[in-house]
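Structure below; questions to follow.
Of the protein chains in this complex, one is absent; all others appear in place.
So, subunit A:
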Amino acid sequence: MNSREPFDDLEAELLALGDLLDVPTPPPADVASAVRARLEAEAHDTPDPAHGPFDASVRPHPRAPGRRDDGRRPPAGRGRRARWKIVTAVVLVVIAITAATPQGRAAVVRILRFAGIELRVGETTPPPVTTTAPMPGEHTVQPDKVSGQVKFQVKTVKALGDPKSVTVADNGRVVSMFWPDGVRLDQFDGSLDPVIFKKLGPPWPDYARVGLHEAWWIPGKHPLGYIVRQDGTEVPLRQAGPTLIWQQDAVNYRLEGLRTKEEAVRVATSLQ
């Protein structure tokens, strides 16, 4: 309170007057349910911005401190709109899944999308996945036969030498190359909708660069899953190791199993 002497009595009087004012207030529960009804109605045709921007630019932290979001939507071009719809569908799926358990409700604080990968970042480390499942339609192929089964140009990281084995999954949507000690390179079409999801707790993803390309280093082990494109079904795959993700020439890359960010970046820059 203001303590300038001559005003003390008047200030006290104003405080008392404030308490005596008659402010019409509807029952709080009614206000709460009215607000909820409006939010539910909106959720059907607009994305849920409480989860932040669903664009390709990922921030290293789940919240950008001091950021001012004026909530205005971007100019609504047709492509944009279609994309928002896809994003909305994905978000609703995520909400449906995470809302199923009390732990799930508290778990996801932010969803970030980058390089065809959806990062579900939470305050706590998610419980590890103990099972291992293959991607839909995953099958081994001879390295020289890969190109014929895939729509995008397949590359490899020369720094690791020839892969031990190569698989193609989901009708040529994903190519995976394997080296000893759990090192693998996944590459997939850089379309807008995410293909893979990762559930993350602390430590947060760390910014990195692969040559001229933005990348993110996910330092900890984390649950990994696959989003089936047509119907949005999610397939939990396995507990993944530290991973570097980046996008290059409209193809998404995920390099897993190298111990440090520096080593992963070094290997990633040998992509050709």
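One rule holds for everything that comes next: a residue touches a chain if its C-beta (ideal position, glycine included) is under 8 Å from a C-beta of that chain, and two chains touch if they have at least 3 such contacts; residues count from 1.
Everything that follows uses one rule, which is that contacts and distances are computed from a predicted model.
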* The hidden chain: which UniProt name fits, "Carboxyltransferase domain-containing protein", "Ion-translocating oxidoreductase complex subunit D", "Sugar-binding protein" or "RNA polymerase sigma factor"? -> "RNA polymerase sigma factor"
* Omitted-chain contact residue, chosen from A:32, A:133, A:159 or A:250 -> A:32
* Residue numbers in subunit A that touch the chain omitted from display -> 1-2, 4, 6-7, 9-11, 13-15, 17-18, 20-26, 28-29, 31-36, 38-40, 42, 48-52, 63, 65-69, 71, 94-95, 98-99, 104-110, 123
